[in-house]
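Only one protein chain is missing from this complex, and each of the others stays in its spot.
Residue numbering begins at 1 within each chain, and the chains themselves are lettered A, B and C in the order written.
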Amino acid sequence: MNRGQVSRVLQQHGAVMVLAVVVIVGSLAFDSFATPGNAVSVVVSSSFLAIIAIGMTFVIISGGIDLSVGSLFVLGGVLGAYGSQYGLVVALLLPLAVCGLVGLLQGLVIARTGMAPFIVTLAGLLGVRGLMLAISDEGATTYLVKDPAFAELGRGQVLELSYPVYITIALSLAAMVLLQRTGFGQNVYAIGGNEQAAALMGVPVARTKVYVYLMSGLLAGLAGALNAARLSSGVTILGIGLELDVIAAVVIGGTLLTGGAGGITGTVAGVLLLGVIQSLINQVGNLTSAFQQVVSGLFLALVVVAQRLLSKAQRLT
Amino acid sequence: KSEEPQSAPAATGTAGQQVVQTPSGTAGPTCTLEQFGGTKFDLKTATVGFSQSEKEANPFRIAETKSIRDEAAELGIKDLKVTNAQSQFSKQITDVQQLIAQGVQLLVIAPLNSDGWEPVLQQAAAKKIPIITVDRKINAKPCSDYLTFIGSDFYEQGKRAADRMIDALGGKGKVAILLGAPGNNVTTERTNGFKDRVKEKAPGITISFEQTGEFAREKGQQVTEQLIQSNPDINGIYAENDEMALGAVTALKGAGKEPGDIKIVSVDGTRSAVQAIADGWLHAVIESNPRFGPLAFETAQKFLDGEAIPDKVIISDRDYDTTNAKDSLGEAY
Amino acid sequence: MAELTTRGGGRVAVLKPRVFAWVQDYGVYAAVLALLLFNVLFTPHFLDASNFRTQLVQVTPIVIVSLGMALVIGTQGIDLSVGSAMSLAAALVVLYLGYGWLPALIVAVLGGAAVGAVGGALVAYVNVQPIVATLALLVGVRGLANVLVPQLVEFRNPDLIALGSSSVAGIPVIVLIAAALTLVVMFVVRRTTFGRQVVAIGGNRSASELSGLPVRRVLLIVYVISGLLAALAGVLATARLQASDPTSLGLFIELSAITAVVVGGTPLTGGRIRVLSTVMGALLMQLLAATLIKHNLPQSWTQMVQAVIILAAVYATRERATR
């Protein structure tokens, strides 16, 4: 293996390595950190973020960004809870349909008008939250999950882990294949790496972009619905600032914000890292809220710097 | 060397202590250790978890967390674990789950939201961990999902604010509402209580403006600036917390208004707000008492001792107005 | 000037006036005008002098933050830490108010510059992507500000209060400060070597490196300026509020500032900066927010209308593909 390959592996797995280090250090420092209960809570709570982050990974690799996911997450939850009164199918299809539609529209606007994804999805962030407030009586109405099958989907467990974890694992594997082993995945990398060249190489740029945002919308809606199932209600105060967490996870995972490079493994590691950091802060148990923030900021900075240094060799060639 | 005229409230001692409104046992069902199905343990040596919902950066949350910590120290509880959800509901769920994973035996939760606690309740019930929620309710079954709720009645607070406003305006005029953060239970209930009461008692009062000030002073100031500019005929402002009310005061001062030109009523009872009453800028403040520590641990101890605990403990909140503001400054938080 | 005879046969190429280019350049001005017109027709008391003062005063912090943001975006970067820099400045200014308002202001602004310097160093020297570097600061620095000043603190320093509330010739001082800063940044962008270097780096970083530009230093300085301006905005907002509120001051202002910059027609892909249009972008968003509040729309409608207007404004000013 030559130097290029070594550094490529590091670039892709820098986040995995940082994650390993943090987990080991955490286990040594706190007795109650490496317990099954704690691990389960980190994994379960990370799964929703991970589902959204998978979509975001595609978006960012394609050279775009999706700020609307936090709002779509909460909208998906409200719609899922609302739809659950008509049964499991509606509870799942309604959020997927609406959030997918929003993603599709954003994708169309981005692909057809050439407007910056940042601004289109920022409008999405506002508009979708407005829509959520409109259907929930300015946030005052919380729909409760009526359908037991739907609730079971969010909370039912196999081997201590709830269904959303398995759904996340399945989606991650599917996303890896999609990204690495299909023409669509190649097109995503190509337009993120050099959109103009991709167009000249015959990549259907517009269509690929539309799919990418559609996917991101669908996954954010799905995550919202599953979360509503878990919480048994369509909580309306969720998802504020969530987009930044998701983007941070993806970028820590080694995906370049400029597009063209990155992968699912890194993203999943990035999501887990964020979860583990929070959990470590909770372990300390006596930090004031202000100090907790300082510590998470420092941690985040350390992690990105470590990840950056690990992948430095790659960048310089 | 810092100019810090009035931070760090020295609210120790018993001044401003919470008082239970309804004598316990009168209303609703009760709960005993036996009914709940738990086992007795010694509070002093137990691991206790407190999950705070928002940053300790406003007087209410500061006083709330401090009261819990102080009382725990007072009682000699050694292992108190405190988490803070930084206003993110998902984080609060995870926080509590991690507290459970760390082996807490009693949970005190200041919920960010009333709904959505299913996963936590499930886990706590499995381990028979009693949960006391403070300040905000959880929509679930007392005595099976959780033990009890201690706090104020926000709807009632809204109604009482309306009474004060109706008084101040003599039953007619135009009123604006500075709403809290959208989607928040507190916002919803304080709004509904106010509106219902006005509709019922004073049809002469119209609510001609309602915009969110997100519970923050700056936002309250900005919205009020827009409001008085385009609706100069407004007579009263109902602010759903003190911070927004004080922001409104700054806006009124900036627009050259005099104290009392526009009647402001708000909810919370922070020291600055009570001072503003004394200065004539606020008309009245409905208190929402954050000092949950003593009552929470007292309830827990009673429960462990086998006493019957009511399904909700509503505390009696006081009012501040010009008649008592000056004298009550020491009790405000 | 616009003509150049070529040796090929004397064909003369002339720059045609471009209609599209006009819309692209001045779309945001047109949008502001349209919104003004709407308000004049449908909003009571809109033409009062006090109204204009209110809008200008409220938009001031966003304008100042946007100026720095425009520079950062010009380098193909982004600065999410501006809101936290404001919050830190709010904390520092009351902590040092005992030494007088000016020293306190200077300390606060230096604090903001330090935030920018950390972000800039991460971006320029460690090659961390701007969005995550500044995200770490967004989280951490507000925490730091809260550690310094745990809750809202009211102050009575008359000088600082005067800074926030006094006027010169009917124009609030803070508005004058924002106007002056706009002129300075315009001058820097248009007329200085530094300004040219900023856009060149945003246009093509490796070409700039090979052309001998001090790329890292320029990047660092740009983030320092952004932090510094944000801190100044924080001090002015604090002065106006007559209280230091590190918890909520400047929350989400990064999104407003980025919107102002983009609505003003500066592309997020860097390489170009439009200062005056950025200010117009900020004014547009302010006017829009004011309109919605004055007409007492519920929050849900407010957000949806904002979304539509942002899209429409950016659509009008978007980069037109050359084909």
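The rule is simple: a contact is a pair of C-beta atoms (placed from the backbone, for glycine too) under 8 Å apart; a residue touches a chain by one contact, two chains touch by 3 or more.
The rule is simple: contacts and distances are computed from a predicted model.
Colleague: So one subunit is absent here. Using its UniProt record, which name fits best from "NADH-quinone oxidoreductase subunit N", "Inner-membrane translocator", "Sugar ABC transporter ATP-binding protein" or "Multisubunit sodium/proton antiporter, MrpD subunit"?
Modeller: "Sugar ABC transporter ATP-binding protein"
Colleague: Could you run through the displayed chains and say which ones the absent chain touches?
Modeller: By the stated touch criterion, the chain not on view contacts A, C.
Colleague: For the chain not shown, which residue from A:21, A:89, A:173 or A:201 touches it across the whole complex?
Modeller: A:201
Colleague: Among C:27, C:143, C:227 or C:271, which residue is in contact with the omitted chain in the full complex?
Modeller: C:271
Colleague: Among C:88, C:153 or C:200, which residue is in touch with the absent chain?
Modeller: From the options C:88, C:153 or C:200, the contact with the absent chain belongs to C:200.
Colleague: Touching the hidden chain in the full complex, which residues of chain C are there? Just list them.
Modeller: 1-4, 6-9, 11, 13-16, 18, 191-194, 196-197, 199-200, 202-204, 206-214, 270-272, 322-323
Colleague: Going by the touch rule given at the top, which residues of chain A touch the chain that is not shown?
Modeller: For chain A, the residues touching the absent chain are 2-5, 177, 180-183, 186-187, 189-190, 193-194, 196-204, 260-261, 316-317.
Please note the rule applied: only the chains that are shown with their structure count from here on.
Colleague: Pick one for the touching-chains graph, please: line, ring, star, complete, other.
Modeller: complete
Colleague: Please compute the C-alpha centroid of chain B, do the same for chain C, then give the distance between them in whole Å.
Modeller: 37
Colleague: At least two partner chains per residue is the criterion; list those residues in chain C.
Modeller: Each of 146, 150, 299 in chain C touches at least two other chains.
Colleague: At least two other chains touched by the same residue of chain B: list those residues.
Modeller: Residues 55-57, 182.
Colleague: Give the list of chain A residues in touch with chain C in this complex.
Modeller: 109, 113-116, 118-120, 122-127, 129-134, 138-139, 244, 247-248, 251-252, 256-258, 288-298, 300-301, 304-305, 308-309, 312, 315
Colleague: In the complex, go through chain B and note every residue touching chain A.
Modeller: Of all residues in chain B, those touching chain A are 52, 54-57, 81-84, 86-91, 93-95, 97-103, 112-119, 122, 139, 181-184, 187-188.
Colleague: Residue numbers of chain C touching chain B in their complex, please.
Modeller: Touch residues, chain C against chain B: 43-46, 48, 50-51, 54, 57-58, 94-99, 146, 149-157, 165, 237, 240-243, 245-249, 251, 290, 293-294, 296, 299.
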